[in-house]
Each structure stands twice: as C-alpha cells, then as structure tokens.
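Each remark here refers to the structure printed beneath this line.
Subset of chains shown; positions unchanged.
Chain nomenclature is as follows: A, B and C, assigned in order of appearance, with residue numbering initiated at 1 for each chain independently.
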Amino acid sequence: MTERIQDVAHLGRIELLTPKLERSRWYFENLLGMEVAHIAGESVYLRGYGDYAASTLKLTESDRPGVGFVSWRTASPEALERRVKAIQQAGLGDRWHDGEFGRGRAFRFRDPDGHPMELYYEEQKYRAPAHLRSTLKNLPQKYTARGVNVRRIDHLALLCGDVAQNRSFAQATLGFDLREQVLFNNGALELGSWLSPSPVHHQVAYVLDAKGGNGRLHHISLWVDNREDVLRAADILAENGVFIEAGPSKHNNSQGFYLYSYEPGGNRVEVYSGSYLVFAPDWEVVTWNEEERGTGVYWGSPLPDSFINYGTPEVAAGKVAAKKVPVFDPI
Amino acid sequence: MTERIQDVAHLGRIELLTPKLERSRWYFENLLGMEVAHIAGESVYLRGYGDYAASTLKLTESDRPGVGFVSWRTASPEALERRVKAIQQAGLGDRWHDGEFGRGRAFRFRDPDGHPMELYYEEQKYRAPAHLRSTLKNLPQKYTARGVNVRRIDHLALLCGDVAQNRSFAQATLGFDLREQVLFNNGALELGSWLSPSPVHHQVAYVLDAKGGNGRLHHISLWVDNREDVLRAADILAENGVFIEAGPSKHNNSQGFYLYSYEPGGNRVEVYSGSYLVFAPDWEVVTWNEEERGTGVYWGSPLPDSFINYGTPEVAAGKVAAKKVPVFDPI
Amino acid sequence: MTERIQDVAHLGRIELLTPKLERSRWYFENLLGMEVAHIAGESVYLRGYGDYAASTLKLTESDRPGVGFVSWRTASPEALERRVKAIQQAGLGDRWHDGEFGRGRAFRFRDPDGHPMELYYEEQKYRAPAHLRSTLKNLPQKYTARGVNVRRIDHLALLCGDVAQNRSFAQATLGFDLREQVLFNNGALELGSWLSPSPVHHQVAYVLDAKGGNGRLHHISLWVDNREDVLRAADILAENGVFIEAGPSKHNNSQGFYLYSYEPGGNRVEVYSGSYLVFAPDWEVVTWNEEERGTGVYWGSPLPDSFINYGTPEVAAGKVAAKKVPVFDPI
C-alpha cells in the first residue's frame, strides 16, 4: 500500500442555482442568518459567521434550480498540482478559471456524473467590516443572532446515475476517504456513499438518482453547533412559512441530526449538527444493507417519499429511468 | 358569573396496569430513571426526582394494560369536601378508600366514560433516604443521572366515547379550565379537549376513542426540563430496543415537545417538555378545525396511524365502532 | 386555618426607569428580541412573543434608573375588590388610575418599602398585526428569531430595608405564597424571601438593600424555554458589548438558571430558565442558613460583590447604611 497524502483540505464553496434569487437570498440571509459578503452580476455570495473564507455559498440566478460549481480547496499549491494532474489523466477537465470572488485561479472539471467542480488553493480570508467584527478574536465574524445563524458550510449530497463510478472518482482522483455506504442486493447495488477529505464525517455524498437524471443535487448542508439550534431552526422556518420536508430527527448512517427544507428556489437545504468525527487512519467503512438501513432514521418518523424522489433540477418525464430504485436517503 | 375557586390543585398519581410488571418496572426505573419508592402486593410505586409526593406513578400487574386509578389532589380539606359533594350530586361515585401508600383517605369515582379516579387531600411528602438525598435543599430527591431521569409526572390523555360529556364533567364537577379543543365539522364534532386545574397547560386530555371502547388510555406523560432532554431520551430508548412511535417533534396544539414510546406492558408513554403556562384568568379557549389542525404537528413528519388507533387496553373486534373518526392526536 | 383564595393571578407589567431610553430600547428590542407594542410620551411598551397581554414591560425615560410601577393582575373583578380593600386597610394606597395602555383602571399603592405598585383586572389581550402573526394559533405573536427572543416576563427582585415587613405584606395583603427564604443568624436576619401568586416558583423576591436605600430594584427577569437559550443569550450580549455581571449559571435556591447583565440604562436584567413549579398547596418553605446558602450558586463561580452591592438607582454615599450585610443573592 502506498502512503496516501490528503491533498484536498476541505469543501470550499457551493454554487446554488435559483430561479428566485431575491427570495433565495431572503431565505439564506434572513432565516438562516448568513451574511452577504459580495454581489456580482447575477450572483450573491454568502457566508456563515464561522467560515474563515470570504464566502462559502454562491447563489446564482438561473432558469432552474440545482447545483453549479462545487469547489474544493487543496492543502497546498503542490497538492493542487498533483490533483490537477490526476484529473487531467482521468480526462475530466483541463481548464483553469480566474477571477472568482475571494480566491485565486481554479481548475475546472466535472465529476463522472457531470457535476461541475473546481480545485483551487489560494483563498482570501474573511476580514469583517467594523459592524460585523466579533468580540472573539478567533471568530472571523460576529454572531449576529439573526434567525438560525448557521455557523459554516458542512457538506453536500449529489445525485448520480452510477454511485460506484463517482465514489471511485472521489477516492482515486480527489483522494477522499470513504466512510459509509448503503449497499443493497448483497452488495450488488451501491445506493449511496459518503466521503470526506478530513475528519469531518462526510463532505460529499453520492447517491443514486431515482429519476435517472444527471448532474443533479440532493441537498446542501449548513452546520450549527448544537441539536437545540436545529430545533430552533425548525421553529423559525415554520414561523416563516417555509416547507419543512423532514426532521428535526436523527439519521442512522452518519448519526447526523437533520432538518430538511426547500429554499424558495427549490433546492433542498439541511440545517445540521451532531454526526461524528473520524480520526482512525484505518477506518473500516460502515455498510448498511436493506434491513440495517431501514427507513434511514435512527428514531422518529420515516423519511417522506419526496426525500428519494425530489432533486434539483427536476427532470422531465422523458428523463425518468425505468428501473425501480429502493428506498434510501442521501444525508 | 360566579367566582370560581380552584379546588383541585394538581394531578396526584396515575396507576398504570401492565401484564409485564417486571419489564414495565425496568422501563420506568432503568430507562426513564424513575425511583421505586414502595412495593406492595402486585404494585410498584415510582416517582420522578422532582416530584414532591412520595409516589406519582403506580404500576399494577394486570391481565391487560390500561389505566387504573387517576388521582387528583385538592387544594384543601374544604375543597375536597366541595368536590366530593359535586361528584355525589353527579351520581358518579360515593366511596371512600383508605390506606393507599403515601396518602390519606381518597374518594373514588368514575368519569362519565368509566375511567376510575380519586380525590384526596392528605399527601405524604417524600423524604429521601440518605443515598437519594439531593445536594439541593429544594429538590426532594437526588438527580441520579440514570437514563432519561424524568423530573415529574405532567399529564395524561384519556380516550372516551363522548368528549363533550367528559370535558363538561371535568369543567363542572372537578373545576378544571379548558385550554384547547379540536373541533371538526364546523364545531359539531369535538375530537379532543385539553384541561387543567393549574397554569400547567393541561393535566388531562379527553380524546375520542377511535375504536369505540370505554375507559381506555391514550398516554401518560412525564416531564423533562429541556428539549435536549427529550432528544436524549430518544437516543436512550433506541439504544434499548424500545419502540418509538413518534417524535421527538412538536405538536401544534399545546406546543408540546413530545416523544412517544410504548412501555413493555403496552401503554403509550410520553417524554415531554416545552408547551406553555397559562396565566390568564380569562383565557380564551383555542380551537382547531380540520385545516388548522392539519396533521397535529407543528413541524416534522405527520403522526402515524397508530397514534389514532392504538390505545390500552386494545379492544376486541366486536367493540370497534363503525363510525369513521377523523385524524387527530390527543397530546 | 381559613381557606385561602388566590386573588392575584400573575405579575402584569413592570415599568423600568431609564436615563437612556433609546439605548435601553435597543437592548430590549434588538438584543433580547422583545417587540415594541406601543409608544406614548416618554414611554416605550414592550412584550415577549409569548406574553398574552398587550405589553408586559414599560420603559420610561427618567433621570435615574430604577423600577416604576409594578402591576399585578387579579383573578377576577371580585378579587380586585378584595385586595384593594386589604391594601386600603393597610393604609398603603387609595388611588385609582385610568388610562394605562392595554388595561382598565388600576389601583395604585406602595409596598412598605415604597416601591410603587398597581392592581388591576381588565387586561387587553394582544392581537398581533399581520407581520407578527404566528403560524401557531396558540401563540400570541410570531417567534421572530431576533436576538435572544425572550418568551415572557417572569419575575422581579426588589431591594428593601426590612425583608420581613415587605414579605409579610406580600403574603397578607396580596395573598402571595412564600417559597424560599435566606435566614442568617439562626433565623434572626431575613436576608431574602421569594414569593409567588401561582405555581411559578417566584414572581417577586424581597431582598435586603445592602446600602440602606428605599424603593430600589435588584433585577427584572425574562423567561426563555431552555437552558441552551440562556447560553445563547450570553453569546449575544458578549458580541454586543453588554456587560455580563454573572452567569450563565445555576442558583441553589430557586434552581434558576441565570444570566445577569445591565441594560444600558443601568438596571440589572436576568435572562432566565429552569427553576421549578410549585404545586403543593401545603408547600413547606425552604430556608437556607449561612452554610447552606454558601455563595448562592449551585455550581460555577461565586456571584461577584456587585451582585450584593449594586441596585438601581444607585444611592448616594450618605444613604449607605453602616451595618454590614452578609453575602447573599436575590434571584
């Protein structure tokens, strides 16, 4: 076994496409309590109060909802070079992009399912303006106590047509660790895989697209520090007429304490806490079969059908695959 | 309007019938963390660490699960006399009973639906043995930190054939205040009513028995101080293989934060926090129609069908009423 | 023993005097998340989202900080008459006042130490404007998720020169129940007494004025539902440069989970949760002597000296009593 080096440090920024930019901004800014860090063209750049980067969520006006560029920060310039080489060898991209707000040049590519991604190293650290400066010197920004006030971006779940293929790509080409898997049919059907480049349980999940689409999003996830914050988030969303799809409750795989709602643009957003950190360098992947997986929850009511069937963008009827997909949930 | 005096002070003790006494004891003692205060014959007397009375829950071995005597403590000896007179006038009971553990004589009667009840005044205050003495002088018993460690008994929900009749009885004969109601068919069908003798939101709920039984129990409810304690309770029940029927989640009516499980004897038990206190002497009853009531939850998944259909004891097929009962939940 | 009737239902509204009205308003509105319900002359009327009354806190511009009228709502018009008669017999007041926002006529009087008080029955229930309407039918107002978002007013603590005298007045003339006491010198020195007209542990505390003043305030207290909300409040106050005097921590007497800060006008304000409800009609008063009382905390650091020595308004040097007052805390 060759020694493995963690070249990707962490999830950088997620771009979310929305047909209702102003309403989506209201959701993230007023309800979830994120801060607008920058506005450019059709895009609004947001951040959690604990994010060290200038911006970690980019909303871009679009005809349809869905996920735009998902970016990953590497651990060093050398790591960036190594990963770019690996991606080029895999034939998945060969384009450098400059000038994104808050960072240096980025290498653009697509995962096997077609989700647009970026790798970059140079990141601009957030410098809070006076009114957003925290009284804590080690906190990048003031805790404003507006709405949910999510702390930071945590992960995302991507729908795909072939979980094994995309999971292998994340392992081999990006260097992520595999943490948990849902495997049905005695392991023949890989329904979902959870991966991470760091001790955070997962920063990306690949889950089977029940409708046979491509490049679609299941959800993005934002972190709060305590389970009580997730409960409070449910109260806030309910008071503001936002549709809550599921939770607050606890997944069995990942142990994540979740709350899923749809932001006004249609994308599923999770407010999230709990889960667990993985420190073992020789982690044994945890697998769940049909029986172990059950309804995907540790306690509480089963997840609704929409949790399996709904992703963004919605796919036209013609795109729907004929095959029947078993019930599972991509956390 | 005649001035009303609150003659009943609070819910005293609930007797729970169980066909599996030892397993039920294990559930309340080891998982919920209650303390055994007394054992006599087929009965085990339990208490929460914050209950001031010697015992607030009595488990009695029985062929079938269900509720035995529900007792109410009056505010004074005079109040007891007044209420006994009212009950006698209503023709619902005329028997004094002596010698129950921890209290003086009690007047026994039945509510219109047939649930056995008691009224009493003399209550023995709990004096903790040395190993259960709290370091807090105003706490009757040590917080043992075993399992959920529920603080005190809070309320119970009784199934009945005629909600209006039993609700009226609780108001007129026991002197309870009506807090909330679920009224369907433009108010013609009273599905549930929540009442209390004190600022606690409700100490008894009467809800329509979907199966047309008599004297049946929907659930009893035990209090913890914080929502986080309810979440922790879910983890504990799940780790011990106890069936969780619903929650943790939040009801719309009562605002109660609930977790429903079945103790091994079959009775539904709620671990409960939140809700709200009612201080207004001229409280305006809150009513919920079909649309407002929705699925009975403020957020989270709808309550399962069993929440409507299951009560203890279970009724034989022949007892099942033909009429279709709309969906609602008795908190 | 004559049967006692609870004539006072609950604490109504507290008037707080402040030399910095706009800054005080900012504190209660933006940091604690209360809502401005009315403005009249030099006064701003505020409310918690869970308060059923139109307003429960009134800020009035004044040269010096301190407490203005403390009002109590009676359980009925008859109860009001009875209590007014008792106050008149005690020679403590004889004036009816009309026209306060949100309520009918009130009888004005002073407690023995000179704190201005009111008794009233007619209360205007809050009707939320559209943008403040809750999605919960049983919640008077939307949970806005702005700052701490305190739920409701809970209690206040008044400094006085003679605790026994004022405590007796509250018991005999207002009909409050005594819950806990701090008694030093083998009971000869009554340092503090906690009283309530309802199962809420205390709605008023009388505590010895260490500086020998009159009519002064120790603190007012606002309720949140969970301990986690109190911790969050500390973060919010710290982020906004508000001086935190003590807590979050837990008192031994009352078991209250506290956080004390000074609002910009100088008055001490508590964000509060926990404590316990008292249901026993024959409650045995809990007393604390020097040793039992200790530093006034159940755990955590001792309360600072200011907690004993600071009240509003501050008294001039000449007013300072010569006698040494032992350490205690008025919760």
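Rule of thumb we're sticking to: a residue touches a chain if its C-beta (ideal position, glycine included) is under 8 Å from a C-beta of that chain, and two chains touch if they have at least 3 such contacts.
In this text the structure is predicted, and so the values were computed from the model without any measurement.
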Given 3 placed chains, full-complex copy number: 4
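Just so we're on the same page, only the chains that are shown with their structure count from here on.
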Farthest-lying chain, centroid of Cα atoms versus that of subunit C: A
Two chains sharing the most C-beta contacts: B-C
Gap in Å, rounded to a whole number, between the CA centres of subunit C and subunit B: 32
Subunit A and subunit B: spacing of chain centres that average the CA atoms, whole Å: 44
Centre-to-centre distance between subunit C and subunit A (centres being mean Cα positions), rounded to whole Å: 47
Contacts with two or more other chains, residues of subunit C listed in rising order: 135-136, 226, 228
Contact set on subunit B toward subunit C in their complex: 3-6, 9-10, 50, 52, 73-76, 78-79, 123, 125, 135-139, 180, 198-200, 225-228, 252-255, 274, 276-277, 279-282, 284, 286, 288, 292, 298
Subunit B - residues contacting subunit A, complex: 226-228, 231, 234-235, 237-238, 244, 246-250, 257, 298-302, 304
Residues of subunit A that touch subunit C when the two form their complex: 31, 134-136, 142-148, 226, 228-229, 232, 235-236, 238-239, 241
